[in-house]
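Every protein chain but one is kept in place in this view of the complex.
Lettered A, B and C in written order, each chain numbered from 1.
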Amino acid sequence: PEAHAQEPQMGGTLRMQMAIKAQRDPRTWDWSELANACRGWLEYLVDYQRDGSLQPVLLESWEASDDATTYTLHVRPGVTWNNGDPFTASDVAHNIERWCDASVEGNSMASRMGSLMENDAMREGAVEVVDDLTVRLNLSSPDIALIVSMADYPAAVVHPSFTGDDPVANPIGTGPYLPVSYDPGIGAVVERNPDHTWWNEGNGAYLDRIEFIDLGTDPASWIAAAEAGEIDLNYQAQGDIIDIFDAIGYPRSEAVTAATIAVRFNQDNAPYDNKDVRLALQKAVNNAIVLELGYNDLGIVAENHHVCPIHPEYAELPPIEADAAAAMARLEEAGHATTEFELISIDEPWQAETCDAVAAQMRDAGINITRTILPGATFWNDWTKYPFSATEWNMRPLGVQVLNLAYRTGGAWNETAFSNEEFDSLLDEANGIADADARREVMARIETIMQEEGVLIQPYWRSIFRNAAENVHGAEMHPTFVVDYVKYWKS
Amino acid sequence: MDPLNWFEILARMAQQFLPVWVALVVTYALSIRFKRRLGLYGKLFDSTVGMIGFGIVLFWLFTALFADLIVTHDALSQVSGMRNEPPGSALRDPRDLYPYYLLGGDSLARDVFSRMVMGAREVLRIAPFAAMISFMIGITLGLPAGYFGGKLDTGLTFLANLVLAFPVILLFFLLVAPEIQETIIPSVMAGILFLVPILFVTILLNARFFTQPAKRNLYVGGVLLVGVWAYAGLVFDADPVGLWSMSPNLLNVFVAVVFVNAPTVFRIVRGITLDIKSRDYVAAAQTRGEGPWYIMLWEILPNARGPLIVDFCLRIGYTTILLGTLGFFGLGVSPESPDWGSTINAGRRLLTVYPHPALVPAIALMSLVLGLNLLADGLREESLKD
Amino acid sequence: MLLFLLRRIGLMLVTALCLTFVVFALTNMPAKLETLAKTQAGSRMSDAEVTSWLERNGYAEPMLVRYGEWLGVMPGWVRVDADGSVTGRCVALRGTDDAAGERCGLLQGDWGFSTRFRAEVSDVIAARLGATGLLMMWVLIVMVPMALIVGVLAGMREGSRTDRTLSTFAIASTATPEYVSGVLFIALLASSTVGISPILAEWGWIDGRVLFQGNARSAIEDITLSNFTLPVLTIALYGMGYVARITRASMTEVMTQQYIRTARLKGVAFSKIVLRHALRNALIAPFTVIMLQIPWLLNGVVISEVLFSYPGFGWTLYEAAVNNDIELLLAASVVAVVVVLVTQLISDIGYVYLNPRIRIS
């Protein structure tokens, strides 16, 4: 049976619990679910693998210059769109241009393409179509994360005719599947496209049909559906839910990630503009206990600097220690012994629980803290402005990526209002070092600054989990929540 | 240490509840002794159903009162190693803490027993108070609507029906939303809603004592003083002494709950008023030349108390359920609050493996509502008998 | 009769108008619009992006104007972009550029567009109402006879042991809110680890892993005993106690009436007294209550549909509220008002037909 199990089996219908949200332009996607539903026909230039490597998909290969300012992309030959058009270098260029259009609200790709942009649009000459199968990118500044960014879920490659908002309504793509139905909040169905020859024929597209079932956010109903045999796997399970799924015959698969929760201060708001306050609050919290109580010990302890041991450039610093008494003393010194702090979080259970655990630690130390939990819809309205709140950060393959996004002075997603010249310039420097080991030295200093400035309490790096029935294969949890159902199969 | 068995758990819980038992015994002994002199309350002790119901309600009431004496742990503190532990589990490292989690730990390693006890306080702090304000509003509007009739009645009834036509949950989603919390809407509504009780008592006393200005000024002045003080604290959070205050969140919940309940009370009061106003003693008051408010508040209202008290009991129960509903939709009061609704909702996810964190507050909530219902039933039965 | 109906319909319209305006006002507050923009166009948008999105999608006009647009008394908004493409409320709804500048609101039969479900509101509501209609039908089929039987049996002989037992049961059932009973039912009947399902499965009494399904999603396609029992039971149980108590009260009252005594002293047997003399009179009050319960059950429907993820009207209402789907919410409130007032109407008319005392005079 062992050998038998290795051989992918063709056919079958897979039913997966996953939120189905209203579709829109891929570059503005803000939920991986949006991308996952479309992965059957919208493919990517490159894929990020579970093991951390990058695998070329619509590209065959690429090269970067040493200083990471010039990239040459080789387009995979023989790829066709499902309407029959061949896939060429100009399609690649067209997509990059789309990504660079910052005038589209919510286009998050624009923030990743900064080195190719100028005035909210693609810089003249940034992208050169060398020939039908070659594209050259000329960067204005070094960017080691450019190719990795192209594996991010909003970087789905669309046909030049795609204008509207909805990739389901007009599903022209290069992949082997086609959408059958798509009802936000209810579910979606994709089926294998019989009229299209997929470039990677034979290495996937095993399933005939995939049904996504949106069961809402309440994990109890996922369990109920599983108990009733209505789903084969879930999208993601958290905390005790994982155990329950285990118990009812849906074993878990784990992905160790650099995804985390940032319990961050906004330095524009008093009293968090006071570094002593920040450090005192940090000191009151034992990250290991937060991991245990807030996240069931399903991850690894983090060190308040937002660089993960699995990042290639991670530099190990001396361990941090919690000390409730010292924390309170420091707070007293800063004159905030009786100040009432308010920790805001979204209503997502694991985040709320983590914050509850953080708050409980602070309370144990004698700090006066209250909690506020906001529903998702409202939380995101002001997520960068809350004085003291927790934000979930998905994993980025490189350590510098999140730092660039979230801690650089004036960054759009800089929710901490952290502004430190040394940090900014060190980050610039790191961005230009393509070699990870070389980058690590700069990183050590960057991480230290983060800790010394008390930018955030980052209790842990979370592992993420998926439970699937035993006859589902290839569907192990992916660190960036990729559901590449093209590769899944059922026995 | 070994975990406790069920017998030990029960024994230890009974021990923790000692203050409640004492208070219960004293109350019952006194009440039964003097029941003939205590009017409707005394009659309650003639009805088994009523006594059981009252006992349950009183149990929770005393639990709320003596919560600080009863709890074994802080309701918010989390103890390492106690996540989802079953009832009777011993603490790994008790130090100076109570060595057991009597009813186990929840998913955040907090003591389920203590949370349930503190939850009683949380629930009994809001529900009766909200029901009371609803009643005052329903009464203040229902009396004139029933008494004067005409356009006023038509208008108020339309408004009441308007609110009643609103699906409760939609109303909650619209009113308890955090976005609304930041606007002035809750404050304005609270401003209006909390004004009514003050007006109510003022008119009540004025109607009664206007023939004796000295007394009237004293009473009304006193009421206004306390009223304005509480009002400033509750609505504007501007109480100089700091006795009265309400978080915007709570205020919002409060306003929403009152808003949902008041129209129903209005309808009941209006109906009773229509009935009572045709009685001769009302006519007698009219022939004395009494003002309409005196007649409404002193002639009609006291005689409507029977059904109103019954409904009040039911309404507290209903409000408790409503608060739970809010918790169910994540709209509840403060997030760590041990109130039963949110606790049930939090515990329900793990129900199939760790039933205790959800079951304990669920049973508590059920028993309180059941008690209130039984009490109302007993009261209804006894008030009909004479 | 006609005049009466017209008056009622008029009242309904006015109520709906007031109500939708309140809903409109509350859902269109700046903060809520911001939420909408973010759920629609990306949760991590900047403020400037939000403003421009709102402007481009017609949310920037004054609220009254937009309420007028929704009603259909004002022409829908139109926007001509620099590149000449025309967008607008009616363009989107009708699908042609010609419609720009027309009125397309409720009066024209356009219920608007649901931002959450990306579909015409009328389609969404129609589909979901159908689903809830089925649910309600089963709830009533289960609840009403059970409640009436319990109530009549209990009220038949006040104070008897049957009465005490059944009344306590009825009270307990009203004291158990849906979110408690639903949860208990799932734990008890729909879990393969606790409750009775594992035992039954072990004995081989049930084929699947669980007795009933704790999830009713599959009921949209095919209603089965297994997937529909729990949601129906959950709603029915809470309402049942209430109706049963009303029936009991009504029955006990009727049983003390003179005419029952007359019948007894005429020599009518007890069972006949209950069936022929008491029942009809006793059922007048519960009838009204049952009708008035229907809108009240909506609460339970929302909870139960969300709990069992059954996409009906209650679930839609929840989703619309959570996602600030303005036009869907408005339509849902109109439906709610209509349901409330129509049931009231039926209850009034039914009362008259059941109660000969009013009918003839």
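Assume contacts are C-beta pairs under 8 Å (C-beta built on N, C-alpha and C of every residue); 3 or more make two chains touch, one makes a residue touch a chain.
In this text, contacts and distances are computed from a predicted model.
**Q** Tell me the UniProt name of the left-out chain, picking from "ABC transporter ATP-binding protein", "Phosphoribosylformylglycinamidine synthase subunit PurQ", "Acyl-CoA dehydrogenase" or "Dihydroxyacetone kinase".
**A** Missing chain, UniProt protein name: "ABC transporter ATP-binding protein".
**Q** As a test of the contact rule: which chains in view would the missing one touch?
**A** B, C
**Q** Quick one: say which of B:Pro3, B:Gly291 or B:Pro307 touches the chain that got left out.
**A** Hidden-chain contact among the options goes to B:Gly291.
**Q** In the complete complex, the non-displayed chain touches which residues of chain B?
**A** 46, 211-212, 279-281, 283-292, 298-299, 302-303, 305, 386
**Q** In the complete complex, which positions of chain C touch the hidden chain?
**A** Chain C touches the missing chain through residues 1, 3-4, 7, 159, 257-259, 261-269, 276-277, 280-281, 348, 352, 354-358, 360-361.
Here, only the chains that are shown with their structure count from here on.
**Q** With chain centres taken as the means of their Cα atoms, state the distance from chain B to chain C in Å.
**A** Chain B and chain C have C-alpha centres separated by 27 Å.
**Q** Please list all residues of chain C that touch 2 or more other chains.
**A** Residues 31, 35, 183, 186, 191, 193, 306, 322.
**Q** Out of chain A, which residues touch more than one other chain, so two or more?
**A** 218, 220, 223, 244, 247, 375, 378, 381
**Q** Using the touch definition up top, name the residues of chain B that touch chain A in the complex.
**A** The touching residues are 76-78, 80, 83-84, 107-109, 177-179, 249, 330-331, 334-336, 346, 348-354.
**Q** Would you mind writing out the residues of chain C in touch with chain A in their complex?
**A** 31, 34-35, 37-46, 49-50, 52-53, 115-119, 183, 186, 190-193, 208-210, 213-215, 217-218, 226-227, 306-309, 311, 319, 322-324
**Q** Looking at the complex, which residues from chain A come into contact with chain B?
**A** Listed in rising order, the residues of chain A that touch chain B are 218-220, 223, 239-241, 243-244, 247, 289, 292-294, 296, 347, 349, 352-353, 356-357, 359-360, 363-364, 370-375, 378, 381.
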